[in-house]
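One chain of protein is taken out of this complex; the other chains stay put.
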Amino acid sequence: MRTFVLTDVSHDAWVESFAIEGEALGSPAFRGCSVAKRRLHGGRREGVDLIEIDNGALAFSIIPTRGMNIWKASCGGDRIGWDSPTADGPVNPAYVNLLDLGGIGWLAGFDELLARCGLMSNGAPHRDGDTIVPLHGRIANIPASYVAIHIDDKPPHEIVVEGRVDESFLFGAGVRMTTRISTVPGSKRLTVRDEFENLKDQPVEMQILYHWNFGPPYLEEGSRFVAPVKTLIPRDPRAVEGLAAYDVYGPPEPGFAEQAYFFELLADGDAGKTVAMLRNQGGDKGVALRYPLAQLPCFTLWKNTAGARDGYVTGLEPAANYPNPRPFEKARGRVLTLPVNGRHVAETVLEALDDRSAVAKVEAEIGRLQAHAAPVVHLSPREPFAAEG
Amino acid sequence: MRTFVLTDVSHDAWVESFAIEGEALGSPAFRGCSVAKRRLHGGRREGVDLIEIDNGALAFSIIPTRGMNIWKASCGGDRIGWDSPTADGPVNPAYVNLLDLGGIGWLAGFDELLARCGLMSNGAPHRDGDTIVPLHGRIANIPASYVAIHIDDKPPHEIVVEGRVDESFLFGAGVRMTTRISTVPGSKRLTVRDEFENLKDQPVEMQILYHWNFGPPYLEEGSRFVAPVKTLIPRDPRAVEGLAAYDVYGPPEPGFAEQAYFFELLADGDAGKTVAMLRNQGGDKGVALRYPLAQLPCFTLWKNTAGARDGYVTGLEPAANYPNPRPFEKARGRVLTLPVNGRHVAETVLEALDDRSAVAKVEAEIGRLQAHAAPVVHLSPREPFAAEG
Partner (left out) sequence: MRTFVLTDVSHDAWVESFAIEGEALGSPAFRGCSVAKRRLHGGRREGVDLIEIDNGALAFSIIPTRGMNIWKASCGGDRIGWDSPTADGPVNPAYVNLLDLGGIGWLAGFDELLARCGLMSNGAPHRDGDTIVPLHGRIANIPASYVAIHIDDKPPHEIVVEGRVDESFLFGAGVRMTTRISTVPGSKRLTVRDEFENLKDQPVEMQILYHWNFGPPYLEEGSRFVAPVKTLIPRDPRAVEGLAAYDVYGPPEPGFAEQAYFFELLADGDAGKTVAMLRNQGGDKGVALRYPLAQLPCFTLWKNTAGARDGYVTGLEPAANYPNPRPFEKARGRVLTLPVNGRHVAETVLEALDDRSAVAKVEAEIGRLQAHAAPVVHLSPREPFAAEG
């Protein structure tokens, strides 16, 4: 295992740029692979650090400056991600004011494939006395204080990007997230393993939601969302309007108002893992997310088939909670508490499916999970998932 | 035409410093001219990019980091601009919190000759539910994502600084401003041509106001504002107090409370252009703004003859609206709507007048425009321009 430390504020270490490729990574197994880090300049991306990984089959970029979010990925020429109206990103958090626009300032920097939402809170903004609790929390806008790349010279030759992001201050939050984003040469998968650690001498609360966002070519008219559904709840009357075709996507439609569906998913009996997929109309391209339900029991599907230039995108969102305002989630027991020295781990695998057989295989896998139980579909928002009436 | 791209985030291009002068610009016509770009360091200007243009007669600096505002200019040894109590600018937007101070945080960075106000809104801050709509909007605090310099090797040898600033994000704004700030060797004029483009698949609304600010030597006791007035409306009771001498300036006066006057101006019949001027007491120095009324139908005169160290300054402000809170302007039809693929262009020429004959010539020109109609002066705030009573 070779480790390259790129940022370590506690030891005053920081590397402005870095690049290794191919066998120089330590083994012939890395032929076609590359690992690089550079600093971006100009506009609102000034000073943003970017790490780019290519395993020969799947390439992706990570933004330490934005809480170790994943900016973009690509597989076989297909972009995995979306076209945000924020076209000049990745945006330095110094240029994001989360409190702006009545608490939805987070959107000004939102252009990633994966944006984590948390840790003090996530979900819809709300007012609590004089305090505005902003949309989706702060973690996506906190620069990582430690970043390292680990290259395993032994099979399966894992490439790991490790990052540490602290949301911690006096009288407030006290959670450290240590993420390990990994892949292996030639794989079409990447794994995001996050460990959340209580930094304090008291129990701390936290929320975490993984906002995975996909546009074309995975999203198109006739694309489908496929998952093993235990329960489905439309978030609000707008979601009810689309309930009959909740799993099918329309074309870009300027003026389309977002629809969100809350789910309980089914998992396999052993590891308790579930899988959710977005596949294109033709069934020859897809993306799948796999993760243990015990870590992330809640799932939200966000459908935003707005105009192509307005943000034509869908979010597949495994989470520890639903993205309701935090007090709503707290009252329903869906805010995590980390005891002193406590930890919570969440591990999600993203898989790119680039032909008909790969898509069909996941579809069959989901079918097998679904066979355990018939889906329960609520026709209107329902407690304890969403506010009724 | 030679082009030097200094920033282009979409192609990862950024040039830290750059300087060309004289004939090296491509023609003997550029003797005495220079074009340079550098990055500022230290204090609140840390990381601010500055472009400095000298055409041999007129010099000016542009701040890509602050939305392509014009920081300062000078002509014949006279500074064109003002002394802001913000003495350590230009201020990096990372150090400006627009929501601070009840929504007037914009003032913390305000020290420019030209500060654009918009694009989602401009004018007085106001509260809309939980949302504070901040003074003068965000555009002055958004770094440009594209900056280039174009040098024309053919007469009249135009020097153009092009910049692109996007105010665009999911569920929100969707306007790109492409500015071309240009001059020619030996000229005492510079032209600011802004094109505003709808980036979205839906109509978007926008506001734009050009906050041109002048202090000594153009502003002094006895300086006069001269413009072809169709209608004049004092903004509020405070403006009414100064109405009789609205066009004459007093000396620096600590404690002076600002006065603002709204105008409809007159234009010539052909191009529909108007001109407004600030001239000194002696009539041998002045600055004039020329622009088409169809692009910028509203004009505001801001008189702030406060103490010399408090901000002794006057604003000449051509705009698409008056700087009332946005809902007031919206209700009166003064918020622009850009249809899908729509554009709005606004082009203003700043001219430095450095002798008696130049001033007299513009004064005569304004006189000819005024001859078309007698000014209508309202003695109190009046709809639809300003809130009555």
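Residue numbering begins at 1 within each chain, and the chains themselves are lettered A and B in the order written.
Here is the rule we go by: a residue touches a chain if its C-beta (ideal position, glycine included) is under 8 Å from a C-beta of that chain, and two chains touch if they have at least 3 such contacts.
None of these values were measured; they are calculated from a predicted model.
Of A:104, A:119, A:144 or A:369, it is A:144 that touches the chain left out of the display. Note that of B:107, B:240 or B:377, the residue touching the chain absent from this view is B:107. Among B:31, B:154, B:309 or B:343, only B:309 touches the chain left out of the display. Screening A:43, A:81, A:109 or A:174 against the full complex identifies A:174 as the residue touching the chain left out.
If you put the missing chain back, the residues of chain A touching it would be 7-10, 12-14, 16, 47, 65, 93-94, 97-99, 128-132, 134, 142-147, 166, 168-172, 174, 199-202, 340. In the full complex, chain B touches the omitted chain through residues 40-47, 84-88, 92, 94-95, 97, 99-104, 107-108, 110, 125, 127, 132, 252, 254-255, 306-311.
Definition applied: only the chains that are shown with their structure count from here on.
Chain A and chain B, compared by their mean Cα positions, are separated by 42 Å.
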